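Missing here is one protein chain; the remaining ones are kept as they sit in the complex.
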Amino acid sequence: MDPLLVTQTLNVLYEVVTLAVIVLGLAIVFGFLGVMNLAHGEFIALGAYIAYVCQSHGLPYLTAVPAAIAACTLLAWPVERFLIRPLYARPFDTLLATWGLSLFMRKGIEIVFGGGYKSLNIPLPGSVAVLGAHFPTYRVLLMLLSTALITALLIWYRRSYAGARVKAMVGNRELAQAVGIRTDRLARNTFIVGICFAGLAGVMIAPLTSVQPYMGLDYVLRSFFVLVVGGPGSPLGLLSGAAAIGGVESAVSALIDRTAGYSTVLLIAIFFLWRRPYGIFGRA
Amino acid sequence: MGSLAARSVAFLLLLLALPFALGEYWAFQLGLFYLYAIAALGVALCWGQAGFLSLGQALFVGLAAYLSGHALIDWGESIWVVALLPLAALASGALAFLLGLTIFRGRSESGPYFAIITLAISLLAFQVANSWNEVTGGYNGMKGIPGLPGLEGFSDVYYVAAVALAGAVALCGWLIQSPLGTLWRAISLNERRVASFGYDTALLKAVAFGVSGVLAGVAGALYAPQQGLVTPELVGFALSADLVIWVAVGGRRRVLGPVLGAVLIGILSAELRERTYYWELIVAAIFVFVVLYAPGGLAALLAPLERLLPARPRTRPSLPAPPARLAPATVSLDIDGVSATAGDVRILDQLSLAILRPAIYCLIGPNGAGKTSTFNMLTGELRAQAGRVRLNDAILHKRAPYRLARRGVGRKFQIPSVFGELTIAENLHIAVWSGRSSLFDWLRPALSRWDTPVLAALRQRYPFLLESSRIAAELSHGERQLLELAMALITEPRLLLLDEPCAGLSAEETAQVMDVIRWARNELGMTVVIIEHDMAVVKELADHVFVLHQGRLLAEGDVATIRTDPRVHEVYVGATE
Partner (left out) sequence: MSVAAFEFADVTGGYGSSVVVRGVSGMVGPGEALCVLGRNGVGKSTLLRLLHGFLPLVAGAVRCGGRDLAGLGSADRTALGVSFAPQERCVFDDLTVRENLTLMQTGRPLAQLEAYFARFPRLAERLGQHAGTLSGGERKLLSLVRVLAEERPVALMDEPAEGVQPENVRHMAALITQRKAAGAAFVIVEQNLELVEAIADRYLVLDQGRPVQAGDRSTLRRAELVAHLRV
């Protein structure tokens, strides 16, 4: 096989799969709970900074995972209680409140860590041979991990009792309460899980991006666009949205330039927001 | 109106006097934030009045700035260039209006999706401004823009900005008080209800957006000569975000709110941003607090001050309203084989029924029979997949609800939906104006004095309707039902659809409602169709009864015939007897 073709394909696949992992947290929070969490990107940034802190203290990279999960859980609990829960009936105000939260978090990060770029060492340096082409080891690991994570989540959603209860709550909240599901608690836990996934994504991608206080903005916008195009609330929507947005952007960026790539994504997003906000696979 | 002019002049004088107190340096700083305040006023007009928020408003500021910059660079010598600057502002306004109209026509509600669309559009504009080097100067921006001809020094620039701001404040104050303002506020409360009165809500919102675009354009057009430099940041997310925060914290409902927000918070941010990071943290926290607990913002704290300058409630003589566009006429309604589905469920199944003379008709049937769905189909909220509806021999096409309302179909919804935060008078006005006025009328304050014979008669029957400044949400449930019924009657529809008008009413209130319905048929010659479960009401009122079951007409006739019809019996009681 032509090594260049393999590399290009791997690049596109890498973009799509990592995009899916980045969106995962918001897919849970927006797709299941209908919460437009504009602070999603900041929780990813939080995960990235925690990874930085762990690495700069000489700890093995994996320690960042429980650290990020702990930090996200600690933060998500009061956020859900004081910001999200009072505003469930007011989706517009949720948008604004979470946006205010993102401003707050961004500034907080800037105060603690300073405004500059932090770069992390790649935990698994070097490259590995794939079908005749050389591809960075860490990226391959990320792709495998992301695929495993998404697959695990899908299986959990389809097969487990907890997944069924979330489905029940989302589809018919009153009946869910009637059969004894404590929907308040379930919604809170679902939110916390979504935030933790955002933090986890941050830990995963930190070595490969420029870690700076404003990194979150890009991620949250992309995540929204993926969900709007693919359709929130279904795993198929997440994957198709990631494929569409990630695929189009990397393709156009390769053919023309980054600006054109991003602009194309914006145009697609605008169209879907205007005409079909429930996306390809969502329900009207 | 008089007090608005007085307050505007007082405000202008205050602004003009400030430089003497603060000195030239501060005057220049303030001048910039006055421009931002003008843009913020636009955001507040859309958000606080009409209920939708633009997260990309900087697009219109930047567009006008680039246009104005171009004009000044190319023709800055001659004094006539000043005439081009308003054109730049109008260009922004036109773009905003067209964008708004396109988006609002394509979507049924605004809410968060509109906000994100405007955000995405402004991001796109940023990409364009950043890379289109020939036109915008790209990343480095448009440099060397001369100042406005004839102006020297910092003070002159300040005065221009001050006059512009005072003008913008006066404009917004006037719009808010006008009938247009009332309609905007009604849309923010219940857009569907406003459309059911025949108002083109998409157009009304687009007008608000267009005005906000003009205001943002004024800010941009004056920004270019004042700062001498226009960069893509002016179109970017940061300014749009700041505008929203200033409006939220300052207060989006009152005219001075955005001014306070932009000037106070803006200036403080500019000064304190360097000194301490904590300032921006504090602003973010205040913003979240305002969203959660204090939507009125800082301006709400000034409410007690407003009592010092009360608007004198002059009771002016009422004006007779022009006649309704549709002359009252007897109505004939023919529903022929109409079917409608929602997903897998058959809501209407080849429904056929006809109404030929003015009378009171009752639509009854068990749950899920399709009664409310029939109403929804007649007012355009449910699209039929098959069949035809003729209203007075003209076929009702798949039309938007507001267009169908203009054909003379009036409706009272199942859940009382008066505009809770508006006064009784404003609620009644909205009904009076429908079908009798159009866009330019809504700028005339005289409309608040319109009166019609039907309105006068209803006020006589129900004296509580005379309590003009009482907020509708404070009314009892029964009074709200009556107000809503009154609003439906005032539009003098040919066909009046009432969905459970007696729901939740006491026996006395039910008697009052039945009285009014009879009056409507006898005195106004209206054809009334009522959905009711209360069989006592049906027996009292109905000239003719339609029984629906599973989306089709099961039986019809007068009350006696229906009572003895075995098919009706079966549906209500069960197969075996």
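Per-chain residue numbering starts at 1, and chain names A and B are given in the order in which the chains are listed.
Heads up, the rule we're going with is that contacts are C-beta pairs under 8 Å (C-beta built on N, C-alpha and C of every residue); 3 or more make two chains touch, one makes a residue touch a chain.
Just so it is clear, the model here is predicted, and its values are computed rather than measured.
Of the listed residues A:A168, A:A251 or A:L267, the one in contact with the hidden chain in the full complex is A:A168.
Contact with the chain not shown here comes from a single listed residue; of B:D200, B:D349, B:E484 or B:D534, that residue is B:D534. The set of chain A residues touching the chain not shown comprises 161, 164-165, 167-168, 170-172, 174-183. Chain B meets the missing chain through residues 364, 366-367, 415-416, 476-477, 480, 500, 503-504, 533-536, 538, 562-563, 568-569, 572-577.
Methods note: only the chains that are shown with their structure count from here on.
Mean C-alpha positions place chain A and chain B at a centre distance of 36 Å. Across the complex, chain B meets chain A through its residues 53, 102-103, 106-107, 111-113, 115-117, 119-121, 123-124, 127-128, 130-131, 237, 241, 244-245, 248, 277-278, 280-281, 283-285, 287-288, 291-292. Contact residues on chain A toward chain B in their complex (touch as defined above): 36, 82-83, 86-87, 91-93, 95-97, 100-101, 103-104, 107-108, 110-111, 217, 221, 224-225, 228, 259, 262-263, 266-267, 269-270, 273-275, 277.
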